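Of the protein chains in this complex, one is absent; all others appear in place.
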Amino acid sequence: MDFNDTPQEAEFRAAARGWLDSNAERLGPDESPTGMAEGQDREDVIKSSQAWQARKADAGWACITWPKEYGGRGASSIQNVIWNQEEGRSQTPPNVFGIGQGMLGPTIMAHGSEAQKSRYLNPMLRGEEIWCQLFSETAAGSDLAGLQTRAVREGDEWVLNGQKIWTTGAQYCRWGMIVTRSDPAAQKHAGITYFIVDMESSGIEIRPIKQINGGKSFNEVFFNDVRVPHANVVGKVNDGWRGAITTLMNERASIGGGGGSNGFRELMRLARETDWNGRPALQDPYVRQRLADFYIRSKGLQYTGYRTLTALSKGATPGPEASIGKLVGAPLSQELAGFACDLQGQAGSLMEDDSSWQSSYLGAPGIRIAGGTDEILRNIVAERVLGLPPEVRLDKGIAFQDIPSARN
Amino acid sequence: MDFNDTPQEAEFRAAARGWLDSNAERLGPDESPTGMAEGQDREDVIKSSQAWQARKADAGWACITWPKEYGGRGASSIQNVIWNQEEGRSQTPPNVFGIGQGMLGPTIMAHGSEAQKSRYLNPMLRGEEIWCQLFSETAAGSDLAGLQTRAVREGDEWVLNGQKIWTTGAQYCRWGMIVTRSDPAAQKHAGITYFIVDMESSGIEIRPIKQINGGKSFNEVFFNDVRVPHANVVGKVNDGWRGAITTLMNERASIGGGGGSNGFRELMRLARETDWNGRPALQDPYVRQRLADFYIRSKGLQYTGYRTLTALSKGATPGPEASIGKLVGAPLSQELAGFACDLQGQAGSLMEDDSSWQSSYLGAPGIRIAGGTDEILRNIVAERVLGLPPEVRLDKGIAFQDIPSARN
Amino acid sequence: MNFDFSEEQKLLQKTARDYLSENAPLGLCRKILEGDEPYSRELWQAAGEMGWLGAAIPEKYGGAGFGHLELALLAEEVGRALAPIPFSSSVYLATEALLVAGTDEQRERYLPGLASGELIGTFAIAERRGRPTAASVQTTFKDRELVGVKLPVPDGDVAGIAIVNARDDSGISLVVAELDARGVERESLASIDPSRSLARLSFQGARAELLGAPGKGQELADSILDRAAVLMAFEQVGAATRAFELTKDFMMERYAFGRPIASFQALKHRLADLYVKIELARSNSYYGAWALSSESAELPVAACGARASASDAFELASQEMIQLHGGVGYTWEYDCHLFYRRAKLLGLALGNASEWRDKLIERLDHPSAV
Partner (left out) sequence: MNFDFSEEQKLLQKTARDYLSENAPLGLCRKILEGDEPYSRELWQAAGEMGWLGAAIPEKYGGAGFGHLELALLAEEVGRALAPIPFSSSVYLATEALLVAGTDEQRERYLPGLASGELIGTFAIAERRGRPTAASVQTTFKDRELVGVKLPVPDGDVAGIAIVNARDDSGISLVVAELDARGVERESLASIDPSRSLARLSFQGARAELLGAPGKGQELADSILDRAAVLMAFEQVGAATRAFELTKDFMMERYAFGRPIASFQALKHRLADLYVKIELARSNSYYGAWALSSESAELPVAACGARASASDAFELASQEMIQLHGGVGYTWEYDCHLFYRRAKLLGLALGNASEWRDKLIERLDHPSAV
């Protein structure tokens, strides 16, 4: 039991670090890479992000887990973690390609036609074209397969009508991948078709969604008679659920191990500096209990991440256990931020700036929902990790159009 | 808003107190009525209990909610509460008739034949015959209607075979009421017959169940070719579920308002007298938080009981809201006793006597299960109080014998 | 045993609910939250006209003279509506302070305006982050002049008077200060719930006068906070109940996997637990209302129980509301965040739930102090 790389891992890390050190600035121990702030000029960010991606691609450091034939280096999961750690210690632009490179590219490799692979994968890898994922709908979130966006075939084209939601970066994406209902008379999972859609098509309207914390990183995307060539079907017609599953599995796999900071250190500082009933809050036994509980859960997650990394290092592939991270971490963030507000007494309701505890408290509920709610994650742990029986399903064995989707 | 009786209630209370004061000793403010302790001579207790019951019956104070025609006085729910309060302030023997008088008697009144009413109700009211309820089975607890004890008709008799569990007082009961499976080919709730059974019949074997705290207040009762006359069917053959529901509703209704002591005062004393890190535990802010939480939940229950009593006083009948009492109170008892153990430090694992915190901690899990588990109570609150949709049922619309009852 | 409100009291409550559902839908709260107005002047004026603001003020001071039980029910309705008005500051705090400690002259001077709504009052005691003690009060009162900074002061930007605790020769005293006078500077501060405003009040030699006996400021403040705590508990229970109802309704309408999400057992149990938590808070609040209205010696203990349980219930209800709505619950467009913000604001306004729990045990331990 130790925290060192294996010799092979150390060698890989040295190579990665070597290239990074000659191409980017190393961050100091307390620095973080630049994020994409609200209001920052988006075009500039994208340009610098694309420039960095091209540089990596030229040197063979882009999409390292992709097979060599598509421009990657066939790296293992643990090598990917090491690369991400090292890149995270360098001053690099925010990455806006994750959804394409991490989730959609692998889907195209698995289910796409040869023509699709040769047209789309390389520009995706080089960051020349940015991709978005058009999955959730207002009435199809946790129950994604309940999606209702319609696709109707007309000759060599398909006509799409409907509405997607929670689409990251729709405004600056060149391509999207969309799951649609192509046969409402088939059973729920059997009438879904998966398309590549040109985001510049006419009939697409993109509206930003304002979140409760004022942020606008997501969009609604409306499809109004949008025409898509038949050649853009990924996999087979009415068999799109299989491809969607591949995308979702890759989403899960892209959750890294480790568990970053959730503000515990800052909370300790707050407790040290805040007067509570005549002494520093950190001296109050009740405050201590709460803080200790946060620390223990947060470290428990971090060390669970170490166990996952160890398994990856031994050749395992990421499994549903990764769900624990979000299931524990998201409510923890909310409790921790809420407690920090409480610790400030009446001043805890002052909304100071975007990096305040109040801001975290407003942002936290979103983390408990996005990318799988607490409840869906508990189902995943219960069914896929523990092997408990699935939910009783009332939506199986009947045509999609006959499944109740609203009262009466 | 006040805590006084209405004039009518005050009048009733005065009458009750008047009779009690001339027939029993009034308890001091810190005294409790004698309970039935483990190991006490049971026969003596029963005899004194029967003597007291007969005295009440002679004076018209037995089963006061029963209609006058059966020997009661047709008292209202609030009058019953007042009577119980006043009787509780007198030195009286433990009551061993509750199951019969509170649950089974009303069932016989509602569903029994005239012959049954005239034979059984009066001796029940006078305490001359004690009754038990034979409902739960090892594999039919929360799902009571899954019961498997068989009843097969042979001419004018029925033959019972099976096993009941959690029967209180089976050893000293003269009669029992038992729900049985009379038609396994019918749907689950449609093949159940309800009987009055003579507990002195041959073929009945009673074995005490040892609980985890060492207590033995419950029994298993085995039925081995026990013969019951057809005249003892309560209600109609195969329609016993209706009667069982009546019994269960009366069980719920018999839960009194108010919420007794759960040891908070004793916990305060313990915290005052225990050293915790160099000062009395009661001075420790963390201990205070825990204590306050216990107090607030416990008082919240007590005041919820006051609200229920007020509704009764205005003529309402007890509803499923009463489930809150046990749902909150049972886990509270467990937490409170567990915390009291913890507060004693290492000495918290010493098992001192039957009234210790350790003993409460061992007894508490039973309270969370008996008479409806936490989970069943949450279902009741969700469905009957809040009107949420029922569980998806896989055991409807098919013959009982075809319902899966074990893996494969 | 009559642990319930009277028919007349319930009728008053129903009238208030009907009025608010007509005139103060959640859109009104949203309008204040998104706009520049600090509170809804129309609603405030109407509340004054209907006698709500003076519900506990005797008629001789221009009030409606109802009493505290009636006021508690009105507070519940204000909570249900998330009404964007300085009700708690002016009614539970400033008005109660004057009722508890004011001279007849002071009452005559201020109560009629507070009752009509022409005057808004507030209670300014916080000075810095954390849980204050008597020893931590820095504001001074000397030669009838206040010097110091109070923040955050709820509704301090719109109030005409503030009850302030300050250090003087005799210890801590309460004083009343007129905020439009010389020597007072106000600054609006951003609030986690912009439908309710917060401010910084700087007193630079502002004139003020004693409220109650000198040196009794801590005891008086505690007593005023106890009264406000009960009323605030009703406001919180009202808001929690509304959050619960909206969530339940949404879950009955929203389908997933072919059935209403309210039919999933894990979610049913969550709703059951939330319901129970709110009901216990309601019962504790009832007890607080009884103690307040009957001037019972149990008020200090009852206030702690009501306040702590109502704060916890509303906070949980607001969190569950977003979570059980799922993605749409996290959008600005849905109303969930109005509840989430308000829960945090109210939960901190008079000291957080853990402070009240701590006080509870302190008071139970020293019944003489009650």
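Here the chain labels run A, B and C in written order, and each chain numbers its own residues starting at 1.
Convention: a residue touches a chain if its C-beta (ideal position, glycine included) is under 8 Å from a C-beta of that chain, and two chains touch if they have at least 3 such contacts.
Quick caveat: nothing in here was measured; it's all calculated off a predicted structure.
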Which displayed chains the hidden chain touches across the whole complex: A, B, C
Option touching the unshown chain, where B:129, B:157, B:183 or B:395 are the choices: B:395
Interface residues of subunit A (partner: the chain not displayed): 1-6, 9, 78, 268, 272, 282, 285, 288-289, 291-293, 295-297, 299-304, 306-307, 309-311, 313-314, 324, 327-328, 375, 378-379, 381-383, 385-386, 388-392
Missing-chain contacts mapped onto subunit B: 136, 138-139, 141-143, 146, 165-166, 209-212, 214, 274-278, 281, 286, 334, 338, 341-352, 358, 361-362, 365-366, 368-370, 373-375, 378, 391, 393-395, 403-407
Residue ranges of subunit C at the interface with the undisplayed chain: 264-266, 268-269
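Keep this in mind: only the chains that are shown with their structure count from here on.
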Rounded Å distance between subunit B and subunit C, as computed from the means of their C-alpha atoms: 42
Chain centre separation in whole Å, for subunit B relative to subunit A (CA means): 52
Chain centre separation (subunit A, subunit C; CA means) in Å: 41
Numbers and ranges of subunit C residues touching at least 2 other chains: 252, 259-260, 354, 358
Per-residue overlap in subunit B, given as positions that touch at least 2 other chains: 285, 288-289, 392
